[in-house]
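One protein chain is absent from this view; the other protein chains keep their places.
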Amino acid sequence: MRAELLVQIRRRYRSGFEVAAAWHQSLDPATVTVLFGPSGSGKTTLLRCLAGLERPDDGRIVLGEEVWFDAATGRHLPPQRRRIGFLFQEYALFPHRTVAGNIAFGLAHLSRAERRRRVAELLALFELEELAERYPHELSGGQQQRVALARALAPHPRLLLLDEPLAALDGPTRDGLRRKLRRWLHTLNIPAVIVTHDWLEASTLGQQVIVLASGRVLQQGPVEEVFSRPASTRVADIVGVETVVPGEVLNIAGGLARVAVGSATLTAVAPSELNGRVYVCIRAEEVTLLPAPPEATSARNRLRARVVHVEPEGALVRVELDAGFPLVALVTRPSCDELQLAPGRSVWALIKAPAIHLVPR
Amino acid sequence: MSKCSWTGCRMWKRRGIELLSGLLLLVGGCRQPETPAPRPAEVQVAAAADLRYAFEVLRDRFEGVHPNIRLKVIYGSSGQFFAQLRNGAPYDLYFSADADYPRRLIAEGLAVDSSFFLYAIGQLVVWVPQNSPLALASWDELAGSAIRRLALANPRHAPYGRAAIAALRSLGLYERLRNRLVFGENVAQAAQFAASGAADAGLIALALALAPEMQQRGRYRLLPPESYPPIEQGAVVLQQAAARPEVWTFWRFVQRPEGRAVLHQYGFALPDTSDHFEP
Partner (left out) sequence: MDWTAAWVTLRLALWTTGLLFVLGLPLAYWLATTRFPGRGLIEALVTLPLVLPPTVVGFYLLVATAPDSPIGRILALIGIDRLAFTFPGIVLGSVLFNLPFAVRPFTAAFQSIDRRLIEAAWCLGVSRWRAFTGVMLPLAWPGILTGLVLTFAHSLGEFGVVLMVGGNIPGVTRTLSIAIYDEVQALNYRAADRMAGVLVGLALGVLTLVYWLERKGKRR
């Protein structure tokens, strides 16, 4: 029997809103599934059903050999018996217990010595040793998040459930913790299901992505696939593809399609079946900007463009261009300064054919 | 109040209220000139709890004869009225359930000396609910096992309570009953204890036992008048009301045959006669 988590959930609320999803993921080696979508898409509901905090109306949840939920037999295991670790969106740390006390809370079944050992182990792993006797309200957001993780992992859970783990943190803290979280998940080899609406989080932490909107699964599959090949403009919109414009396929030859977009013509890799009308989807980071036309380049698309708007976003800069159609590029700050990007400036945009995705209209 | 989205609106709302209050004060202040028709004179009477039923009838009769005098009667415990009157309560006449309180008011200069009179002699009864096993043929029945709780007015400050204790002593029942006694704040509450069934019997005023509700619910027997000192009920006119003729009109009415007849009918013996109530 494969060590797998099998999930089939359907939950309907009295208001009529319904959430449904199904997937499976490997437990050994441990994998991470990301439930991705905007707020209100039902992803937290799915997570809570996995935890046993809510009861689905239909479906099955099976971890390895253990049936956690089965609508057919009416079996529903309460959260206490599932041996899970749940990270709440605002951490839900116990305000009346210290950091050490919080971490030890799920370890009542151990002897005192064992408990102390385990707590020390986790304090070390998450770099919380100096904070062991502090109370949650004395900690920063990033520190609280680490405590919440340590607490969830203390009882050796078989499945980790994380609800927007980085949402409450500010930019720099978030970046640092994102990398650490990836490392910890890998080191601890615990399967996880993560809920997020941040594509960077999803692509960094997850192997499998399930895109949800209004309770329905729009697309699921390996991370790279979903993000670079969204199945519909809606998915593209949700995952954050910045340029989505209508176009007409002029012809297809040799696996490449020539598409008229606005007043420009693009070359894209064409899927087999494609009629005339399409949406053209381009990720901003796939657009390279040059001050002058290149001599030779593998990029099939070289477009002349005029800068319309420049917007800093952290360490990067979002550049809105008019290349015969509205195009968005993402460049680093140094590059922006080097190229002297400002509204009205004329530049060249390079896009590789595989980076242009066509979605039938 | 609806939400104001701009500070100017809030200011106008406040102004509006001030304006309105000002207007109201102005209008309220302007009185119509007094109508020439005379308003009825009002007399406030403080009456002991046991006088309730008698005085309702008394009032109706009195107001029938004197249509331009309105009688307002407040019932309560005599002791409480006494304390209130010493602190300036605005009553015009005081009908106590004993004679002591009115005399003390006179001694303190709060009541008119010559207004004192004994208006009634209170009578004590034993009252039991309809379904009580007591036949009330002999007084010893009271000490029987059927009476686990006997209600009476608080002897510390209620005249009927004092009388009840005296009666129990002289009937040789006090020692046997003293642990089964339950005290009401006044004789009316003692009656209520008995009427509700919470107490198995009550030593209450005849005037209360004659009330229709009490008659419906149970039966009574007069305690022998010689077993307790007479409950002499005295009345006075308060000094603060002495100048008003309508007060003295009522004072006279109670002492006249019409008034005395009502009191007699409603459970009181009358002083200056040997006219005790015959059940």
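Quick notes
A and B label the chains in the order they appear, each numbered from 1.
One rule holds for everything that comes next: a residue touches a chain if its C-beta (ideal position, glycine included) is under 8 Å from a C-beta of that chain, and two chains touch if they have at least 3 such contacts.
Keep in mind it's a predicted model, so treat the numbers as computed, not measured.
Considering B:Tyr75, B:Tyr160 or B:Phe193, the position touching the chain not shown turns out to be B:Phe193 (whole complex).
Touch with the chain omitted from the figure is made, among A:Leu6, A:Ala22, A:Leu53 or A:Ala167, by A:Leu53. The chain omitted from view is touched by exactly one of A:Pro78, A:Pro293 or A:Pro354, namely A:Pro78. Contact with the omitted chain, checked across B:Arg70, B:Arg103 or B:Arg149, is made by B:Arg149. For chain A, the residues in touch with the chain missing from this view are 51, 53, 78-81, 83-86, 88, 90, 92, 94-96, 105-106, 108-109, 151-152, 154-155, 161. Touching the omitted chain from chain B are residues 77, 79-80, 82-83, 129, 131, 148-149, 151, 154, 156-157, 181-185, 193, 196-200.
Quick note on the criterion: only the chains that are shown with their structure count from here on.
The distance from the centre of chain A to the centre of chain B, with each centre set as the mean of the Cα atoms, comes to 83 Å.
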